[in-house]
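For reference, the structure discussed in these notes is given below.
Left out: one protein chain. Kept in place: all the others.
Order as written gives the chain letters A and B; numbering starts at 1 within each chain.
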Amino acid sequence: MSEWTKKSPLEWEDYVYKEVRVIASEKKEYKGWLLTTDPVSANIVLVNFLEDGSLSVTGIMGHSVQTVETVSEADPRVREQLAHLFTSADCKGYSP
Amino acid sequence: NHHRSAEPPSEKPGERRQAEMKHLYGDSAPKILAMEAAVQLSFDKYCDKKQPKYWPVIPLKF
Partner (left out) sequence: KAPEAEEGQSQDPPELREQRARATLRERYLRSLLAMVGHPVSFTLHEGVHVTAQFGATDLDVANFYVSQLQTPLGVQAEALLRCSDVISYSFKP
C-alpha cells in the first residue's frame, strides 16, 4: 500500500506543524496543518483555522493515505496554537 | 512442589506488553499505557452496554 504507513516516527515527526497536502483513496484531497501522525495506525490529524475563528480537525486513515507533500513550513504562530491544542485541560471528565 | 525448571519463568499477564511498550515509548511508556487503557476501557464499556452492530453490515472495502 502506501509508503506513509512504513515511515519511522522520526520521519513522521518531520511533518509536524507543517502545512501539508494529503492525497487519499478515491482521489480525496486534504490540506491543513499537521498536528500529529498516530504511530500505531499512521492516521494523520490535520487542523484548519476557519474564517470565523474556529477550528476544524480532520483525521485521515493511514491505510488510505497515498501521498503527503509539504505546502509550507511551520509558522511560529500556528506552531504555538497547535502545541496547546488538546492539552490536559481539554480532556477533563473523560469517561463514558 | 514437583514443577521442573524446564517451564518458562512465570510471566505475569501484561508483563510482556509492558516490556514492549517500554521498548516503543521509553520513559513515556507508563503514561501512554495509562492513556491507552482509558481509551480501550471506554470502548469496551460501550460495546458491552450497547452491543452496537457494524454499519454498513457488509464492509465497503476488503
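Convention: a residue touches a chain if its C-beta (ideal position, glycine included) is under 8 Å from a C-beta of that chain, and two chains touch if they have at least 3 such contacts.
Note that this is a predicted model, so its numbers are computed, not measured.
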Residue of A:21, A:63 or A:79 in touch with the missing chain, whole complex considered: A:63
Touch with the omitted chain, as defined above, among A:3, A:38 or A:69: A:38
Touch residues of chain A, complete complex, unshown partner: 8-10, 12-13, 16, 24-26, 28, 30, 35-41, 43, 45, 54-61, 63-64, 85-87, 90-91, 94, 96
Contact footprint on chain B, counting only the chain that is left out: 24-29, 31-32, 35-36, 38-40, 42-43, 45-47, 50, 52-56, 59-62
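By definition in this document, only the chains that are shown with their structure count from here on.
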Centre-to-centre distance between chain B and chain A (centres being mean Cα positions), rounded to whole Å: 26
